[in-house]
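A single protein chain has been omitted; all remaining protein chains appear in their positions.
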Amino acid sequence: MRRALVVDDSLVVRNYHISLLKTLSFEVETAENGAEAYEKCLQNFYDLILCDINMPVMDGYRFTKKVRKLDDYEKVPIILVTTLNSEQDRKKALLAGATLFVVKPMNFDILKKMLEAVS
Amino acid sequence: MLTQETFDEIRKIIKKYSGITFEDKKKYFLENRVSQHMRELGMRSFKDYLLALRLSQERVRELVSKCTVNETYFYREFYQLEAFAEELLPEIGAKKQRIRVLSIPCSTGEEPYTIALIVNEVLGDLKRSKIVGVDIDYAALRRAEEGIYDDRSVSKLPDAYLLSYFSRNGRGWEVKPLLRRAVHFMEGNILDRHFMRSLGEFEFVFCKNLLIYFDAREQRVAAAHLYDALADDGYLFLGHAESMSRISSAFKPVRVKGAIAYQKEEEEDEE
Partner (left out) sequence: MPKEELIRELFEGSPKRRRLAAEDLAEYGDEQTISALFRAMAEDKNGGVKEVCAESLKRIGGESVIKGAVEALKGEDPLAKALCLDILAHFGEDSIAHLSALLESPDYNDRKYALDALAAIGGGKAMEIILAMTKDPNPNVRYTATEYLADFPKDPKVTQTLKDLLQETDDPYGISTICQVIRSRKEAELLPDLSDKVRHVTDPFIKHWLYKAMVALNGTDHLLDALENALEIRAVEDILKDMILARGEISPEAKGFLREKGIELEERLLKEGL
């Protein structure tokens, strides 16, 4: 069973994404911000990371940069999710090492397509 | 048995003294401890008991001692000790002359004695090291100083170590003088700034399953004290299910042989 990590400071958003991912047969764990998420990545391996950009303590960009430095996370799909939709943010996300950049809210079809794209 | 009011009063006093928060669901637990204490003191009324707690720190200390959980075994959470023994201790041992280790809470002493054992095995002797065990439970500290343990406590220790470091007598397994001398036990509270500052700095700090007893504000205070107690290149270990990231950004987590340890975060990574 594949494992996913959902990172977002909103409980409601985390639950929403958990539901989508479970439907796609993932086991899901969560973190509230980039710092917690990074720590979790040190302890466990995830096949997929879905991460909000704007979070307190540590944002999605910094988390992505840090986690990419870990050997086992060089190639893991990281999908950065944001409310902003600017070309600048997209570039920033990709430069940080994200695999995909998506504007929220997401729905099931979009998530499914994205996962197919990264598999 | 205990009214909500009395329960609230008592837990307020405990919190003030030790920082420990008792949630509502632990009421039955506290009730047991309180009745035990009252029996020992020959008291029958809660009113008198509360008065005794308010008038005497000693009584509060006794109650707290009854409430702290003292389940520790030698060689618990082995993967952390492995990281300590096989990677970090040699690394620091090569760099530094003095190796100072803090174990807080040290409870009945298993952890600091285990650490002393490992230091002896890895570095060859205990001459360069100073190991300090701290706890707020003075009864546990007295037992720690005695250094006598039952079969259950030492059950996870490899036989070779058991024979080298313990002698069996009528009362159980007694820690040999080599280890006993290496550990200093002190009574104190992690939330007490003055006390924590007086301990100085340590290359290694073990603070397992203590922070979970505190609320958010106290956790931050404790974290700040742990930060000050850690030498600049030192390592901090928390309990398996604990996470420093939730509490403070002053530390950075590092992976060491399957365990997580924390170091002081110096600078944020550059862009």
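Letters A and B name the chains as they come in the text, with residue numbers starting at 1 for each one.
The rule is short, and it goes like this: contacts are C-beta pairs under 8 Å (C-beta built on N, C-alpha and C of every residue); 3 or more make two chains touch, one makes a residue touch a chain.
Quick caveat: nothing in here was measured; it's all calculated off a predicted structure.
Peer 1: Could you tell me which shown chains are touched by the chain that is not displayed?
Peer 2: Spelled out, the missing chain touches these shown chains: A, B.
Peer 1: Given that one chain is not shown, which residue among A:Thr23, A:Gln43 or A:Ser86 touches it?
Peer 2: A:Thr23
Peer 1: Give me the subunit A residues in contact with the hidden chain, please.
Peer 2: Residues touching the hidden chain, for subunit A, are 10-12, 15-16, 19-20, 22-23, 25, 33-34, 54-59, 62, 83, 104-108.
Peer 1: Please identify, in ascending order, the residues of subunit B that touch the omitted chain?
Peer 2: Spelled out for subunit B, the touching residues are 220, 224, 227, 232, 248-251, 264-268.
Going forward, only the chains that are shown with their structure count from here on.
Peer 1: I'd like the Å distance between the centres of subunit A and subunit B, where a centre is the mean of that chain's Cα atoms.
Peer 2: One centre to the other, that is 36 Å.
Peer 1: Which residues of subunit A touch subunit B in the complex?
Peer 2: Per the stated touch rule, the residues are 32-33, 35-36, 38-39, 42-43, 57-58, 62, 65-66, 70.
Peer 1: Along subunit B, where are the residues that touch subunit A in the complex?
Peer 2: Touching subunit A from subunit B are residues 243-246, 249, 253-255, 260, 268-269.
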